[in-house]
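Every protein chain except one is present and positioned as in the full complex.
Chain IDs A and B follow the sequence of writing; residue 1 opens each chain.
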Amino acid sequence: MSTRATTGQRAAAGTADYLDQRTGVGTAVKGFARKIFPDHWSFLLGEIALYSFVILILSGFFLTMFFVPSMTLIVYEGPLAAMNGVEMSEAFASTLDLSFEVTGGLLMRQIHHWAALLFMAAIVTHMMRVFFTGAFRKPREINWVVGFVLMILGLAAGFTGYSLPDDVLSGNGLRITDGVVKSIPVVGSYMSYFIFGGEFPGEHIIPRLFTLHILLIPGLILALIGLHLFLVVLHKHTHFPGPGRTQRNVVGFPLFPVYVAKAGGFFFIVFGVLALMAGTMTINPVWNYGPYDPSPVAAGAQPDWYMLFLEGGLRLMPGATEFVIAGYTLSLNVLIPAVVIPGLLFTALAAYPFIEAFATGDKREHHLLDRPRNAPVRTGIGVAILTAFFILLLAGANDLIATHFAMSLNDITYIFRVLFFVAPVVAFWATKRLCLGLQRKDRELVLHGHETGRIVRFADGEYIEVHKPLDEYERWIRVQHEPRRPLEILPEHDERGVRRKGYHRDALRARVSRFFYEDRIEPVTPAELAAAHSHGEHDALEGRPSSDGVPAEIASGPSVDARDR
Amino acid sequence: MKAIAARRHHRLAPVALLLLALLVTGGLYAALAPSAASASAPSEDDIAAGRALFQANCATCHGPSAEGREGAPSLIGVGAAAVDFQVSTGRMPMQMDGAQAMAKPPQFNAEETSQLAAYVASLGAGPAIPSAEQVDPSLGDAANGGALFRTNCAMCHGAIGKGGALSEGKYAPNLGPSTPTQIYEAMQTGPQSMPVFNDANLTPEEKRDIIAFLGEQDAGSPGGTDLGAIGPVGEGIWVWVVGMGLLIACAVWIGAKSS
C-alpha cells in the first residue's frame, strides 16, 4: 500500500516537474491553489449559467452529429404515425430522426433545450444578485458590461437555436422577426433580404442560423466568459458584510480543495438536475407543431421565455401608432415595443453602474456588498425594472391567462396596458418603503435588542418586556454600512457674483443624488446606542439601578407568554 | 415501383401493409355496408318522445316549434348532428348566458339525446349523426389528418387540440375529452364561434383523418410528461420552478455551514 502510494507520488512529482520546466506552471499553481473564494449561495448563480453553457456545448455537440441544417424538402418516414409520409425540410426530418431513431438523442435534445432555458434564467438571476448587492460598483463596472453582453449573446444563441428545427412554431417566430425587421425605417426591406437571402422564408435562413448558432455566437460567448472569469479572479470576489470582512480582504475558503469540490461538484449537480428534467418533462415537441409551412399557425404561439417580453410588448401596443409621412410608412406600433422599449431597457441596464457612480460621485473601490435594504432607491429601481419586465412576460402569455383563468383576452390586454405604466411606479415606491422599514427594524434591533417574551413588573406596577441585547457580531452586520447622503454642491455664483463653470452639470448631479439619497435611515452610532442604554427602560434589567425597586418577575406562566405574542 | 421494392425490407413494411389492409377493408366496408342513418331510421315514437322533451326543456329559448327567438337560433334544418353535439357535450340546455355555452356533464342520457335529435331532424333536413365507421380513428390517416388539422384547426384549438383563447372571453375548447363522434359533428355543424367544415371543405375521409390524428395524441408525449402541451410559456414556468428551484436549493445547501 505505502509503496504504491509512493510510486504514485513519484509519478505526480515527475509530471509536475516536467510541466514546470517547460511552462513555469508552478507560479500559477502557487497563486491559484489557495486563492480564497467567499461562501454564499447567491455567488453560485453565475456558476449555474456557466455550467449550463458547458452542458449546452456537450449536448449541442451530440446534436450536431445528427442534425442536417438544410431546407431541402423531403418526405419523412419514421415511427410516429402523425409524421410518417409528411413532406418536410431536412432540418425538421433530421430533428425527428435524432429524437426518435437515435437512442438517447431525445434525451440530449431535451437536455440541450432545458439547458438553454436554464442558461438564460441563471444569467438573469445572477444579474439580479449583482445588481441588488451593488457588486457592479468600481472596479467591476467593466465586468458588468461584459456580463451584460453575455446576456445579449445568450438571447441571440437561444433565438438562433430555437428556429433551427424549422417547425411551424419557430417558423412563425421568424416570420414575426421578418415583420419587425421590415418596420425599421428606410432600410427595413433590405435588412429583411439581408437576413433571409431574398424573400421570406427562402432557403438560406436555417443554414445561416446554424452557423451563427454553433460557431459564431458560442465562440463569442466562450471568449467573453473567459474575460468575465479573468476579471473575477483579477478583482477577487466580492463578499457580504460581516465581522472580519472588509474592503481590504476577502474571507472564505481556498480554491483547492474546498472550492474545487464545491464548485466542481455543483457542475455535476446542474448536469444531474438537467438530466432529470430532460428525462421526465417534454420540451419543444416539434412533432406536435409540424414542419414549417407559411399557412398554418397554432394557438399558444409564443417564443421561449426569455423572448416573451418582446412578444408581450407587441401584444400590448395599440395599432393607432402607425403613421404615413409623405408617403412613407412609419410603424411605431411595431418599432416601439420591439425596438425602442427593449433598447431603453437594455441601455438603462448596461449603463446603470455609471449612472449610480455619477449620482454618488464615489470614486472608491467597493469590495463589500450592500445589503439590498441599505440601498433603497437602487433596490426600488431594480424591482421596478423587473416589474415592467414581468408585466411584459404576462402580456406575452395573455391568451393562456385568458383560457386558464376564464378571463377575456381583450380585458387582460387593457389591464396590462395600464399596469405596464402603473405597476413599476408602485413597485418602486413600495420597495423603497420596505427597504427603509427594514433599516428601521435594524436600528430598533441594535438599539433595543431581541424580544425575549419575558415580562417583568416593577414595584411601581409598571410592566415591561425584557430585551436581550445583540452580541457584537450580530450588531456589526446592522451598523457596518456607511450612511450615504445627497451631494452638496457649490453655489451657482462664486463670491464675486460670477457664474461658476460646470454648475449645470453639478446641479443635475445633485438632483440625481437627491433622488437616490434624500430619504434615508442612518445606521446606529455608538453614541446612540449608549444613549439608548442609559435611559432605556426596555433594556437589560441588569444595568438598572436597584433604587428603582427590585423588579418582580411575574411572567413565567404560559398565559402571559401567550398575551405577549 | 422501384422505391417500393427497395423499401420492402424496411422494418416498417409490415406496419404499412397492415395499414393498407385495414384501409382496404375499411373502404370496402364503407362502400358495401348500409349507412347508419338508413339502417336505424328513427321511429315515430322517438320523434314524439323527442318533441315532448323539447317542449319541456328547450322551447323556452328556441320557441315551441324550434323557430328560434332573440339570442337563440332556429333549429329547423340544423340536423341531428348539431343536436347530438350540443346535448351530448352538455352545452345545451345552456345554464346561463355567457361568452359562450360551456361543456358540462350532459343533462340527458343517450336515448333522450337521440330522441331530441330525431325530433329536430324531423323539422328539416340537416347533417345526420355520423356512423361508427365514419369516426373510427383506426381507419384514418393520422399524417394527413395532422396536415389538415394544422391548416384548419390548430390556430384556435392549439397544435394538438389542447384549446386556446378567442376574443372577448370566448375560447376554443380542449379536444382531449371529446369523443370522435362529437369532433365529427362539430366540424360538420360549426357550433357557436366555430366555422362550418362541410363535406366539400373537409371530406368525410378527411374528417376521419383528423379524428385519427387527435386519437394519436392519447399516447402522450415521447419526451415524458407533456406539461399540459401549452407550449414555451409552460416550459418557461417549469424551468424557473423546477430547474432554478432545485438548483438554488442545492446552492443554499452548498453555501450553508455544516453542523
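Definition applied: contacts are C-beta pairs under 8 Å (C-beta built on N, C-alpha and C of every residue); 3 or more make two chains touch, one makes a residue touch a chain.
We adopt the following convention: contacts and distances are computed from a predicted model.
S.K.: Which choice in "PTS-dependent dihydroxyacetone kinase phosphotransferase subunit DhaM", "Actinorhodin polyketide putative beta-ketoacyl synthase 1", "Branched-chain amino acid transport system permease protein" or "Cytochrome bc1 complex Rieske iron-sulfur subunit" gives the name that UniProt lists for the one chain left out?
M.R.: The correct option from "PTS-dependent dihydroxyacetone kinase phosphotransferase subunit DhaM", "Actinorhodin polyketide putative beta-ketoacyl synthase 1", "Branched-chain amino acid transport system permease protein" or "Cytochrome bc1 complex Rieske iron-sulfur subunit" is "Cytochrome bc1 complex Rieske iron-sulfur subunit", the UniProt name of the unshown chain.
S.K.: Identify the residue among B:P64, B:G176 or B:G220 that touches the chain left out of the display.
M.R.: From the options B:P64, B:G176 or B:G220, the contact with the absent chain belongs to B:G220.
S.K.: Decide which residue listed in A:W429, A:Y473 or A:F515 touches the omitted chain of the complex.
M.R.: A:Y473
S.K.: Check the options A:A93, A:V383 or A:V524 and report the residue that touches the missing chain.
M.R.: A:V524
S.K.: Using the document's definition of touch, tell me which of B:C61, B:M155 or B:I248 contacts the absent chain.
M.R.: B:M155
S.K.: Extract the touching residues of chain B with respect to the undisplayed chain.
M.R.: 11-12, 15, 147, 151-152, 155-156, 164, 166-167, 170, 172, 190, 192-198, 200-201, 219-224, 250, 253-254, 256-259
Rule of thumb we're sticking to: only the chains that are shown with their structure count from here on.
S.K.: As a quick test, compute the distance in whole Å between the mean CA positions of chain A and chain B.
M.R.: Chain centroid spacing, chain A to chain B, equals 44 Å.
S.K.: With touch defined as at the start, can you tell me which chain B residues reach chain A in the complex?
M.R.: Touching chain A from chain B are residues 10, 12, 99, 142-143, 145-147, 150-151, 154-160, 162-169, 171-172, 212-213, 216, 221-227, 229-240, 242-244, 246-248, 250-252, 254-256.
S.K.: Where on chain A does chain B make contact in their complex?
M.R.: Result: residues 39-45, 48, 77, 79-86, 99-100, 106, 110, 113-114, 117-118, 121-122, 125, 168-169, 262, 265-266, 269-270, 273-274, 277-285, 287-290, 293, 295-306, 308, 396-400, 402-403, 406-411 of chain A touch chain B.
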